[in-house]
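Presenting subunit A:
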Amino acid sequence: MRDALLNVNGIDVYYGDFQALFGVSITIEAGQVVAVIGANGAGKSTLLRSIAGLMHPRRGDITFDGAPSGHAAAFDVVKRGIALVPEGRRLFPSLSVEENLKIGAQSGRPGPWSLARIYQLFPVLAERKHLPATALSGGQQQMAAIGRALMSNPRLLLCDEISLGLAPIIVRDIYAQLPAIVGDGMSLIIVEQDIAQALKAASQVYCLQEGRIALQGPAQSLTRDAISAAYFGV
Partner candidate 1 sequence: MSDSAYKVEHATRSSHIGVIIIAVALVVLAAAPFWGDRQMLRLLAELFTFVALASLWNLLAGYAGLVSVGQQAYVGLGAYLLFGMVILGGIHPIAAIFIAGPIAAVVSIPVAALTFRLRGAYFAIGTWVVAEVFRLLASQISVLGGGSGISLPASVIIAMAPSRQAREFELYWLALGLTVLVLAAIVMLLRSRHGLALTAIRDNEVAAQSNGIDVTRVKLIVYVLTAFGTAMIGALIFLMKLRVSPDTAFSVNDWTAFVIFITVIGGIGRIEGPIIGTIIFFFLRQTLADLGSLYLLIMGAVAIVVMLWAPKGLWGLIAERFGWQALPLQRHLVSITKDKP
Partner candidate 2 sequence: MTEWLNVILQGVLIGGLYAMFAAGLSLIFGVMRLVNIAHGDLIVLAAYVALTVTDTLGIGPLTSLILVVPAMALIGYAMQRLLLNRTLGDDLLPPLLVTFGLSIIIQNGLLEVFTADSRKLQAGAVEIMTYQVSPGIWIGLLPLIQFIVAVAVIAGLQVLFYRTALGRAFRATSDDQSVAQLMGLDTRHVFAMAMALSLAIIAIAGVFLAVRSNFDPAIGPARLIFGFEAVIIGGLGSMWGTLAGGIILGVSQAIGAQIDPGWQLLAGHIVFLVILAIRPQGLFPKVSG
């Protein structure tokens, strides 16, 4: 059996005294698209932040590409090849669109992604490249945030609720670009509240409920009822 690209093994993650994740384990192979779904507060963002190194598990471990990464600092994790598109976009307001993209390349990882290629993927960004990032619409900001993460040439891209606050047609357009994004063998974890979109895009699904994995399996094999039960915990 091939070694997984990312192995999250039974992690417990706390915010101060509050435990947000209980023994969560997920696995992702190279080139795989995995979806993590769950209600608000289930721990989805916490999971991504832990993988990205913004938070560290108190128990359990995370292994990426064979090396332990659970306690690496975030700026180190991105150098190893994990990039996070944070919830709410969080572009830098003091930087222009192009500067936001450029700073994504700060970690200096080599790879196929460059400014030119991002502009090819999202032409609307090229038209607005010198505008402040805040001057973009929601959908355009989401594209810029994805582009910024891609500039670090990650092997694993983490997308935290990219559909949040966007019109369905915009969401569809962005998801339509996913194959172009993961085409080169990049792995992807998408966290979504839009279950339909998540199931369409992913091959493997995990459902979180109050910090625990309530359901997991290949996207096609999960029934609506099973998902509802796991999502809401009834």
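These made the cut because all candidates are chains of the complex that A comes from, given by their letters.
Rule of thumb we're sticking to: a residue touches a chain if its C-beta (ideal position, glycine included) is under 8 Å from a C-beta of that chain, and two chains touch if they have at least 3 such contacts; residues count from 1.
Nothing here was measured: the structure is a model prediction, and the numbers come from that model.
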- [ ] Would you mind flagging which of 1 or 2 touches subunit A in the complex?
- [x] 2
TODO: In the complex, go through subunit A and note every residue touching candidate 2.
DONE: 52-54, 73-75, 78-79, 83-84, 86, 90, 92-95, 99, 102-104, 106-108, 148-149, 152
